[in-house]
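Here it is, the structure in full.
The complex is shown incomplete by one protein chain, all other protein chains being positioned as in the whole.
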Amino acid sequence: MLNLFSSKPKIRGGVHAEEHKAETAHQPIVKTFPLPKKLYIPLQQHVGKPAEPLIRVGDTVLKGQLLAYSQGMISAPVHAPSSGLIVDVNDYPAPHPSALPIRMIVLETDGKDQWCETTPVDDPFQLMPEDISLRVGAAGIVGLGGAVFPTAVKLNMGRENRIDTLIINGAECEPYLSCDDRLMQENAEHIIDGVRLMLHGMETQYAVVAIEDNKPAAFQAMHAAASAFANIKVMQIPTRYPMGWDRQLIGYVTGREVPVGSRSSEVGVTIHNIGTAYATHNAIRHGKALVSRVVTVSGGAVGKPMNVEVPIGTLMSEVLAFCEVDTDKTARIIMGGPMMGDSLPHSGVPTVKATSGVLALTAAEIRNTQEQPCIRCASCVTVCPAGLRPLDMANHIRVNQLDSAVDIGLKDCISCGCCSYICPSNIPLVHYFKYAAGEVAARQQAQHKSEQTKKLMEARNARLERIAEQQRLDEEARATAKRERERLQAEQTEVA
Amino acid sequence: MISYQKPSSGAHIGANKTVSQIMWQVVLALMPATAFGLWLFGWPAWHTFLLTVAAALFFEAFCLRLQNKAVKPALMDCSALVTGWLLAMSLPPWSPWWLCVTGSALAIILGKHVYGGLGQNLFNPAMLARVALLISFPVEMTTWPNISPLFFSASPGLVESWHITLSGIAQPDAVTGATTLGYIKTEFSQNHVLSEILQDYSAILNFIGWTRGSLGETSTLLIALGGLWLIKQNIIRWHIPVSLLASVAVLASIFHLSDSEHYVSPFLQLNSGALMLIAFFIATDYVTSPNTPMGQIVFGSGCGVLIFVIRTWGAYPEGAGFAVLLMNSATPLIDYYIKPRIYGRDRKGKPLEIPKA
C-alpha cells in the first residue's frame, strides 16, 4: 500500500528465502584445489552451436590453448584448463538433470599447469571497441551468471543498439551461493576494470553495479573501487529473490520494462554478471582465456563449505570430495542455486562455465514432496514476479490441457521457483511448467513432422503417378512403333 | 559416485508453511472469541461446540472413506476442523444436538465433498450450512439464549445443559430473547424509531460481546484481535476485511447521516451480528475468494454492500451468510476478469510497445 506513494520502484512478487550464505561468505576463495588427473571439457558450455574440436587424441596441449573453435554466429570456443595430453573425444554424462551423454574432450593433466603464450594488452583503451569483443569472444567468455550467452555477441549487440546503461548484476539472490560476493570482496578493482572494458567495448557511457543489501562488505569494496570513475555507480538493492532476474533488475535500476519477445538491448540496457566482468578483465589485460571459475560448494551435507576456484572440466564428485561431503547425509545434489538449479542424478559430471554452485543438501533442507490438494491460497500468485497465476496453469496441465495453460501465460514463466517455494501444499509447480513447456515443444515438432509426412507422401504419390503415366505413354509409343513397323513390313512384302 | 532420485526441478527448498500450519493458526486466532462465547453461554454452548466439531470431523472421515482415500493425512490438514469450528461459532449457543449434526453434515458433505473435496468447493462450507439451516429451521436458528456465564447460579447446570441439548429448551420465553439486529427489525415493523428502540443499548457491552447472539460472534473485540493477528502472521491479507468493513461503514454512515431515526449508526452495524467473523474468517477463505488483491477488494466490498442491503431492506435481520454465498458464486467471474498483468505485456496480454527514445 505504501509503495504507491513512495518514489521507490515497485518490485513485483518475490520471496525471502533463508539465505544460508554465511557458511561460505566469510572466508576467502580457496585457490589450493589440487589439479585433477583428468578433466572432462564439454564442447557445448554455452547457448548456441557447440564448438568444433581442432585437436586430435594424442595431442599435447598447454593451459589456455584453444581446444575447439566456435562455429556460427552464436557460439563460444573452449580452451584447455590445464596442460597435458588429450586422451579422448567422446560422449560423457553432461551436467544436466538427465546426465545424458554429450561430447567432451578428455584431458589428462601433466601436473605442470603450464600456460601457453598469452598476449596481454597494456592499454586496452587504445583498442578499437570491435577488438574488445573479438578478444572477449576468443577467450571463450560467456555469461557466468548461469545464462551462458556468449558475451562477445552481447557486446556487439550493445554497439548496434545504442545502449545507455550497462547493468552489472551483483544481486546473487539465490540462497547458499556466495561466489560473486567473494569475488567482489577480493577482486573489486579488477571487476571495475572489467566493467570499464565492457563499457569501452559496447561504446556505452554509463554503468550501474547492483548489489543486494545483504552483502555490505562487497558493496563497500566495490564502492571504493568505483569511486575514481564517475560513470560507474555502485548501488544497493533490496534483498529479495529473484532480484537477480535481469528484467526485475532492469525495472528496479532504470524503471523500464522489457516487452515480451524483445531483448533488454531494445530498451537501451544490457546486463552482465560480476563474474563475466572479472573474466573480461583477465582476458583483455592478461590475455588469459576462461579456463577456471569460482564455485560455491555448500549445503548441509558439506563438511567444509567454501568458495573454491576449480579448473573447468573438474568432476563435481572431486569438488565435493575436496569439501568433505558426507555422502550418507546427502539427499540431493544440485547444480546452481536451490531455487533455479537442477538436481543431478549423480556427481560424476564436470563443472562447466555455468556452474556457480554445487550443493549437497540433506533431507531436512529439501522441500517436502508430499503433494496435497491446492487450497487456492494464491500465495503463488502473490510471489510470481512475472504476474502469472501458477495455480490455474498447474490445474490445466494436470489434465493435459496444455493449450489453455499456454493461453494464460505458460511461456512467460521464468522458472524462478518462487511458487514452488511458497506453496503450502507442496505442489511442484515449476516442474509442471517445465514438463508442459517441453511437451508443447514436442507437440509442435510432432505436428511439423506430420505436415512434412503429408508433403512427402503427396510427392511420392505424384511421382508414382508420373512413372505410371510415363510407362503408359512408353507402352503406347512402343505399340504404335510396332504397328508402324508391321505396316512397313507388310508394305515391303507387298512391294516385293 | 552416488546415485540419487529422478530429476526434480526447483525450488529445492521450501517456505515450510504447510496447510495444517495455516489451519492451526486460524484455529488459534479463533480461540479467544470461542473461549469467551463458551464462557458466556455456559455448558449448553460447550455441547453445541463440541458436537458440531466432532460431527464435522466424523463426516470428513466418512466421505474420505467412501472415496477410498487415506483418512488420517486429510484429517491432519485440519480443514474440516476449521469448517466445523466456524460453523459452531455461527450457530445459536444452545442449539439442539440434531441441528449441530445436520449443520456439519451439510457443511462437509454438501458444501465440500460433493464438489470434490478440499480446494474444489465453490461456496464456503460453513456459510452454506448456516444458510441452509436458517432456511430449514428458522425457529431453532433464531432462538437466542440470555447471557448465562459458567459458574453463575442462574446459569444452567451440567444436567440441565444436557437436557437443553438433547430435548430442547424447556421454557423458551424465560431464558431467550432477541439479538440487537433482530430487535431493531421487529421494532421497525411496529413503526418505532431508533431513538426509542435503542434506549437500553450499550455500545461498550456490545463491543466486548456481552450480548445475545451466535456462539462465537458476539465479541467484536476478540474476533477483530484474532483477525488482526492473522493479518500480521501473513495468513490472510488485509484486502477483504478492510474493503468489507469499509463498504458497510461508508454505506451505513451515508444513510445514518441522512436519517438517523431509521438507519442504524455505522458503529452499531460493525458491532453486531456476524459481521466481524465474516470479515476476518469467512470471506477470507482461500478457496472461495478471488486470487488477486484487486479481486479481493471487489469481493470484499461486494460482500459489504450486500450485507448492508439485506440488513437494511431484507426480510432477515442478518444477511451476512447470504451475502458471502452470493459473492462466492461471483468469485470465478472476478478471477476471470481481474488478473495480474503479466510482465512485459499489457492488461490484454499483448506485448508492450518499445518506448521511442
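Annotations for the structure displayed:
By written order: A and B. Residues from 1 in each chain.
We take it that a residue touches a chain if its C-beta (ideal position, glycine included) is under 8 Å from a C-beta of that chain, and two chains touch if they have at least 3 such contacts.
What we mean here is this: contacts and distances are computed from a predicted model.
One chain of the complex is hidden; its UniProt record names it "Ion-translocating oxidoreductase complex subunit B", one of "Amidohydrolase family protein", "Cytochrome c oxidase subunit 2", "Putative tricarboxylic transport membrane protein" or "Ion-translocating oxidoreductase complex subunit B". Among A:69, A:229 or A:435, the one in contact with the hidden chain is A:435. Of the listed residues A:31, A:263 or A:460, the one in contact with the hidden chain in the full complex is A:460.
For the options A:306, A:335 or A:402, the residue in contact with the chain missing from this view is A:402.
Residues touching the missing chain, restricted to subunit A, are 94, 96-98, 100, 102, 369-371, 397-403, 428, 431-432, 434-435, 437-439, 441-443, 446-447, 449-450, 452-454, 456-457, 459-460 (touch as defined at the top).
Here, only the chains that are shown with their structure count from here on.
Taking each chain's centre as the mean of its C-alpha atoms, subunit A lies 50 Å from subunit B.
Within the complex formed with subunit A, the residues of subunit B that make contact are 1-15, 17-19, 21-22, 73, 77, 79, 117-120, 286-287, 291-292, 339-345, 349, 351-355, 357. Subunit A meets subunit B in the complex at residues 12, 15, 17-18, 97-98, 162, 175, 247, 256-262, 266-268, 317, 327, 330-334, 337-348, 359, 361, 365-370, 372-378, 381, 384-389, 391, 409, 412, 415, 417-418, 420-426, 428, 430-431, 434.
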